[in-house]
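All protein chains but one are shown in place.
What follows is subunit A.
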Amino acid sequence: MNDTKQSSDRRSAHGRSGAATAVPPPAPMRERRRPTSQQWAAWAFLAPVTLYLVLFYAYPLYRNLDLSLRNYTVRSFVQGDAPFTGLQNYLTVFKDPTFAPALLHTVVFTAVCLVFQYIIGLALAVFFNQHFRLSATLRALFLVPWLLPLIVSASTWSWMLNSDSGIVNAALHAVGIGPVNWLTSPSWSLTSVIIANIWIGVPFNLVVLYSGLQSIPANLYEAAALDGANAWQRFRRITFPLLRPVSAITLLLGLVYTLKVFDIIWIMTKGGPADSSTTFATWSYQLGFGNLLPAFGPGAAVGNLLVVAALVFGLVYLRVQRKQALS
C-alpha cells in the first residue's frame, strides 16, 4: 500500500494541467452510524468546493454544450439569442476538410508521444534505479522540463528549430545533412511539435516509473542474479512484468493528458502551416478564437468531441486504478 500511495502522490505532481490522479483511498466504510450533526458539518465544509465545481466546471461545460448546439454569430454571442440548431455544428465539423487531417494528427501525435515518452522514461528509470553517485541530484534535474512554463519550453524549441539560425540545423549541417524547415514545412511541423512534447513528457514517465521500480523487492533481483540471469533477462522477466500495473497507469494518464495538449502546438506552429500540425485541441481553438470571424459553435463542437474522448480514457484510467488499489 505504501508504494501505491507513494506513486500516486508523486504522480499527482504531474499535473501541469492540474493533475491529481489517485483516488484517495476510500475512507473505510465502517458500518458505524454517521451522526446527522456530523453530516451537516461535513457538508458545510464541502459546500464551497461543491458550489465551486458547479459554477466553474459544470456551468462552463454546459455553456460549451449550449454553444455547440446553437448557431452563434458574434452578435448573438453577445446578446445570447442564437437559434437552436441541434447537431448542425457537429455535421459541419464532420464535413469540414480539416476533420480528417485533425483526427489523424491527434492520433499520431498522441501515439508517438506516448510511445517515446514511455520508452525513454522507462530506460531512464531503470538507469537511475541503480543508485550511483549523484543519481538523486541528476534525477531531480530531469524534472526541469516538466516544471518550466509551457510557453518557455515552446519558445525555446521554436528558436532551436529555427530554419536559418537554429542550433538543430547547425548540428545537422555539421554532419552533412541539409537544413530542415522544422516549423515552416508542412512535412516537418508535426514532427517538431512531437519532439518538443516528448521532451516535456519524459520527466513525468521517469518519475512515475521510477517510483514503480522502487516497489519491486530487491531480493528478486538477487535471486535472479544467483540463478545467472543477465541484466536483460532480469529486465524482461522481473522488471517489466512487475511494472505492468504502473505502466498501465502511466500510459493511460499520459493518454488523457496528451490528447489535450494545446499550448505547445499553438505556440510553436499554431497548427500550421496549412493545418499540417493541427490536432483537435488546436482546431477547436482556431475555430473559436483564431480567426477574425469566430465560429464558436463548431469550435465548441470539436471541443466537446475532445471532452468525450478525454473522459472515456479517463474513466478507463480510473477503473484500472481502482482495480489496482483493491488488489
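The definition used in the following text is that a contact is a pair of C-beta atoms (placed from the backbone, for glycine too) under 8 Å apart; a residue touches a chain by one contact, two chains touch by 3 or more; residues count from 1.
Throughout what follows, contacts and distances are computed from a predicted model.
Only one of "Penicillin-binding protein 2", "Sulfurtransferase TusA family protein", "Sugar ABC transporter permease" or "Nitrogen fixation protein FixG" fits the UniProt record of the hidden chain, and that name is "Sugar ABC transporter permease". Here one chain is not drawn; of A:I151, A:A223 or A:A274, the residue touching it is A:I151.
Subunit A meets the missing chain through residues 1-2, 5-6, 8-10, 12-13, 15-27, 34, 38-39, 41-43, 45-46, 48-50, 52-53, 56-57, 59-64, 67, 77-78, 80, 124, 127-128, 130, 132-135, 138, 140-145, 147-153, 155-160, 164-167, 170, 173-174, 199, 202, 256, 259-260, 262-263, 267, 281, 284-285, 288-289, 296, 299-300, 303-304, 306-307, 310-311, 313-315, 318.
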